[in-house]
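As you look at this complex, bear in mind that one protein chain is not there, while each of the others sits in place.
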Amino acid sequence: MGKIVFKDISFSYGKNTILKNFNLEVEDGQILCLVGPSGCGKTTLVRCLLGLNKPDTGEIWVGDTCLFSADKRINVPVERRNIGIVFQDYAVWPHMTVAENVLYPLKKRRVPKDEAFKRAHHALEQVKMVEYANHLPSQLSGGQQQRVAIARALVGDGEVIVMDEPITNLDAKLREQMLLEIREIQRNLGTTIFYITHDQQSALQLCDKMAIMEQDGTLCQLGTDEDIILRPANRFTFEFIGVSNFIPVVAHNGGLGLDVGDGVVPWEGELPAGLDPDAGVELGVRPNDIVFDPESPIKVKVDRCTFLGSEYDYRVTLGTRELRVQQSALDAMQRGTVKAGETTGVRLVNPRYYPAKKEAQSA
Amino acid sequence: MDQVVLRNVTKRFTTKTLGDIVAVDNFNLSVHEGECFSFLGPSGCGKSTTLRMIAGFEDLSEGEIELCGRPVSVKSKNLYVPPEERGLGMVFQAFAVWPHMNVFENVAFPLRIQGMNNTDVNKKVAEALKHTSLTGLEKVYPGDLSGGQQQRIALARAIVTQPKVMLLDEPLSNLDPKLRESMRFEIKELQAKFNFTIIFVTHDQSEAMAISDRMMVCDMGKIMQIDTPENLYNKPVNRFVHSFLGESTFLNVSVRDGKVFADGDAEQALNLAIPPEAADRMVVATRPNAIELTGGDDGYVTHVAKRIFLTDRTEYLIPVGGQTLKVQTPHRVRFSEGEKCCVKLVSPMWYPAEDEAAERERARRQTI
Partner (left out) sequence: MSIGFGKQKDLAALEGRHVSLDGALTILSFVLLLIIVVIPVFMIVYHAFFYQGHFNPELFKTQLLDPKNLGAMWNTVKIAFFVTVFGTIMGVFYAWLLGRSDIPAKGLMRALFSIPYMFPPFLGAMAWKLLLGGRAGYLNKWLWATFGFRMNINSVWGIVFVEISYYFPFVFMQVVSALERMDPTLEECARIAGAKQMTVIRKITLPLVLPAISAGALLILITSLAHFGVPSILGFSQGIFTLPTRIFDAIQSAEGSFEGIRQGAALSIMLVVVVSLALIVQKHVLSSGSYDIIKGKSMRPTLIKLRASKLPLLVLSILTLLLIVVVPLVMIFLVALVNGYGNALIPSNFTLNNYISVFKAAGTFDSIKNSMFASVVAGVVCMSLGTLIAYVVQKIRPKGKGLLEILSVLPYSIPGTVLAVGVILAWSGSLGVSLYNTIWIIIVAYLARYLSFSMKSSSAALLQVHSSLEEAARTCGASHTESLKDITLPLIRPAMVAGFFLIFLPAMREVTTSILLYGPFTRTLGVQIYAMQDAGSMSEAAALGSVAIVLIFICDTIVKYITKDRKGV
């Protein structure tokens, strides 16, 4: 089976600890997207999986095979790990034709010629590049080269394919298209795909499960896209995905209030267990969960209103705090927009509560 | 007075590979004073060529261009005012900041060319630097500054002579997204302060819509539509403009017995007002987030086929007849896959149905 297990993986380079006791499981036949900011260690993890880097501790398993174990001194060389990889810069060999590129892994594994041709042809069919078999990469566009890289990764009989930012270098429309195609290919073949990216949007569209990694190399949350969006496990996940606003929550007149900088506005809400306003609590709310409602006692002044097409983007001031508000086009059509300079009320829908950040607060 | 006027401007190129191409086909437009006017379109649409003709770097094949009431390029009279005499300000995509001069000298250059004395130069440069938040960096060389700062140098240099008209050629494309947004605000603020007329060229539709008072959408050398961003977005004149500005979702429909039926569903009608000149077969276009998704029966009743969570919205793929409607809502609107739902299109646009050849051409252009 193509289940990937990372167990207690640590990796340091010089004085920098990049990964520390990292654990992650990618289930068989699944697309798991590993998302995190640049430099958080995702690429290092991939290189450990491929055998290009050697971890300091831990174990790596694919299916029933142990690829690496620090304790047992197992370290399968790169060329024997049988993991397909699609790199960010495609790494398609310019001196070989498309067909030769795709046949190479089969040649290295000494697959007999007839079978090799059949499998290469099948892989090229999957990526719709059969008619380009005799072209050189220099004659292909970026999107086509990426497809060749994918075919080359598919053609081995490996159970696992790793994709490291494969579509980042393509333009927006092509990215959408490639995501759909990758999904379809995976569905047809049932391969496990381990997909690394910093682009949350693509990850959300593609994944069965998503894993979020923090800057310091720790795993923040692992779940379906629904889990990540609707039930972010902690503040990092909430902040990392999309845009967020934060307002400090304080105890006020026996209940709760929002510290708006130059005063406190009463707030009806309940903190989840474990959060104490005296220890520092903040309310997090998404820009499109702030809804204009003239009746609401929470008043804001609109500084800027920018039409972005599918929504209106507002900068408003609550007390002295600046918030971002997003109003969908539908809402704007039905209930009108608010002009810059006006004051109106807002309702905060779906608020979440998190411990306040220990470092200096941003305005 | 209109600051920039184009009359019947056409530009033809003779290329080795494609023969004669018409890069700009009979452009007519007027930009009002103090307006921020965008040229928007995909690459090859003619926007950059038009800008270069206004700047004076290309001559015209036909037509005339006037700046602040003064003709600067008139083909019929062979009149051509060189760029250095047009009194414009310009900012380029790659900043074009001179690396061998420090910030002060870069910004002072246009004034020195005019022969201004040192005291006035110092004063005007200081002012320009203040408005672009570059005070204190006078002696620094551009190579030591970030992209955003270099772009500000270019901006300061463009405004220091207080030109009436400023040309911005994709000035923000080389900046990262956060910086793009803040630079956009800064440009708008400068415009409000000094009442510049700005022509802004871009291929990024959201940027154009955010910054413009009016914009022009062009494709393959032809102007598609000129209007305010809201009007272009809400009432695009054709299918190209509709899909170029933001996301679109299209339905092929037939009009029968005063009712609208989506292809693939001959029974349940779509509850839409039929425009007077509608033919039998039309295309209904709408925006994914301009569709109401409810649980009731007041609309077209169907179910949710697929649900995808995106960072700031949820996307639903909803079968309508044999076609798929893309609907986007805030996360708090929640439907599960398979759940029954009801869709209502709010103010859709109607376009003539395309024939097979056009469909194929569109499909061909999309596969890259």
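Chains here go by letter, A and B, matching the order in which they are written, and residues are numbered from 1 within each.
Throughout what follows, a contact is a pair of C-beta atoms (placed from the backbone, for glycine too) under 8 Å apart; a residue touches a chain by one contact, two chains touch by 3 or more.
Since this is a predicted model, take the numbers as computed values, not measurements.
S.K.: Decide which residue listed in A:Arg152, A:His198, A:Arg235 or A:Arg321 touches the omitted chain of the complex.
M.R.: Of the listed residues, the one touching the omitted chain is A:Arg152.
S.K.: For the chain not shown, which residue from B:Met1, B:Leu79 or B:Ile113 touches it across the whole complex?
M.R.: Reading the full complex, the residue touching the unseen chain is B:Ile113.
S.K.: Just to verify: which one of B:Ile21, B:Cys68, B:Ala94 or B:Val333 makes contact with the chain not shown?
M.R.: Answering carefully, the residue with contact to the hidden chain is B:Ala94.
S.K.: Using the touch rule from the top, list residues of subunit B that touch the missing partner.
M.R.: Residues 55, 57, 82-90, 92-94, 96, 98-100, 109-110, 113-114, 143, 154, 157, 161 of subunit B touch the chain that is not shown.
S.K.: Residue-wise, where is subunit A in contact with the chain that is not depicted?
M.R.: Residues touching the hidden chain, for subunit A, are 13-14, 43-44, 47, 50-54, 75, 77-85, 87-89, 91, 93-95, 104-105, 108-109, 136, 138, 152, 156, 164.
Note that in this section only the chains that are shown with their structure count from here on.
S.K.: Suppose each chain is reduced to the average of its Cα coordinates; what separation in Å results between subunit A and subunit B?
M.R.: 29
S.K.: So in the complex, the part of subunit A that touches subunit B is made up of which residues?
M.R.: 141, 143-144, 173-174, 177, 200-201, 204-205, 225-226, 228-230, 241-243, 286-289, 304, 306-311, 313, 326, 328-330, 333-334, 349-350
S.K.: Flag every residue of subunit B that touches subunit A in the complex, lowest number first.
M.R.: It comes out as residues 185, 205-206, 209-210, 229-230, 233, 245-247, 287-292, 308-314, 328-332, 346-347, 366-368.
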